[in-house]
Every structure is written in structure tokens, then in C-alpha cells.
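Only one protein chain is missing from this complex, and each of the others stays in its spot.
Take a look at subunit A:
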Amino acid sequence: MDDIILEARHINKYFHDPVDVKVLSDINFSINKGEFVTVTGKSGCGKSTMLYILSTMDTDYEGALFIDHVPMANKPEPELARVRNEKIGFVFQFHYLLSEFSVLHNVMLPGLKLAKYPAQEIEKHAMERLNMLDIGRLAYKKANQLSGGEKQRVAIARALINDPCIIMADEPTGNLDKKNSEIVFDIFRQLAGERKQTLLIVTHDQEFAARTDRIIKMEDGRIIK
């Protein structure tokens, strides 16, 4: 039991606009260290909403959330930011790179923010991650000169820079073609297999989900399996 990384207890979430709607009800589950979990479900069932809560970006919910055994309730905003910085890597459907910076600098940014290592070391780590994802040659390009698939790989490298406890991704291949989706999925599998990286991925791709450790299936704001 000691290797639980993330735990959700009785999480409820309402939207009040325009009328009160309960979008998540009684979400209970936990993720162990090194587990590769996918979340699936129909569009609009609340997957993204849940992921935003689990990633501490959304704090407007009922229930309890523990990350690395630490309760997230009532933490001030700067501390939550620190948790995201240190323990969570996030990959979005859209790649969200900073177009003002080079690829390398984009990957380094969360590391520089954490400031656990000196800048040279962070640069070395960033380079390692980029090489691992086979995009080391793009390191000095501007972020907006890359293709969609390349950008998503840079985003994954950035999520990895601080060696987070867990990586969360919201439909990371939703915006990619078949070939690039395969590459991204392969990377996730590789991370889970070789680095024992904990992963929580929201996806519509049943085929991909089937090849992971566990599938969380959602319907109308509930976990049904």
C-alpha cells in the first residue's frame, strides 16, 4: 500500500453556469507507483474535468485529493504551483510550447523554476530527454518551427524534466495523425516499461488503452470500471 502516488476520495464537482450541473460524482480511485493507467469514456463524461482536478489546477471541488500522500486540500496557490512543478508532468492535446523560446529552453523552463540543479545540469538533463525522444537535433530550433508530432514530443520531454511522480495527459494524440499518434503511444509505453514512470492518460483510442495496465472507464461523471 505504501507505493500509492495519487489518491482521489469522494470527489464531486459541480458547474454552476448556466444551471447547477453535477459533472463528477463520488470519484474514488488510487494509482500506484509505476502504474500505467488510461481513462476512457464518451465525450462530455467529465474526463478532462477530473484531470484538471487531479493536476491541482482546478481547486473548486468537494472531496479529498492526495498526491504522494500529501493532502491537497486548503493548500495556498503558490504551494499547489510547487506541487505541479515538482511532482506532476502535464501533456495537453494542444502542445502549448512557448514560441519565444528555443526547444531546449522550453524543456528547461520547469527545471529552472524548480531550481534543484544549476542551469548547466538542467540543460544536460533536457538534452538527455530530447535525445531519448529522438528529437535532440531540434534542440536549438524555435518552438514554432516544429511539426505537430515533434511539438508533442517536446511537450513530453518538458513534462519529464523534473522527474515527476506522475505524468498526466489529456488526449495527447487527439490532434495528431495516425503515424505520430503511434510514435507518442510508443514513447508512453517505453516510459512505463523502461523508466517505471507512473502515467495517467485520457484517450479515446481503445486499441491503445487495451495495452495498458489498467483502464478507468467513465460515464456521466462516474467511474464505472
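Just a few scattered comments:
The working rule: a residue touches a chain if its C-beta (ideal position, glycine included) is under 8 Å from a C-beta of that chain, and two chains touch if they have at least 3 such contacts; residues count from 1.
Quick note on the criterion: contacts and distances are computed from a predicted model.
Looking at the choices "3-methyl-2-oxobutanoate dehydrogenase (2-methylpropanoyl-transferring)", "Lipoprotein-releasing system permease protein", "Aspartate carbamoyltransferase regulatory chain" or "RNA polymerase subunit sigma-24", the name in the UniProt record of the chain not drawn here is "Lipoprotein-releasing system permease protein". Of the listed residues A:Val21, A:Ala64, A:Leu98 or A:Ile224, the one in contact with the hidden chain in the full complex is A:Leu98.
Of the listed positions A:Ile4, A:Met72 or A:Leu114, the one in contact with the omitted chain in the full complex is A:Leu114. When the whole complex is considered, the residue among A:Asp26, A:Asp68 or A:Glu86 that touches the unshown chain is A:Glu86.
Taking the whole complex into account, subunit A touches the unshown chain at residues 48, 52, 55, 57-58, 77-78, 81-82, 84-86, 90, 92-94, 96-101, 109-110, 112-115, 158.
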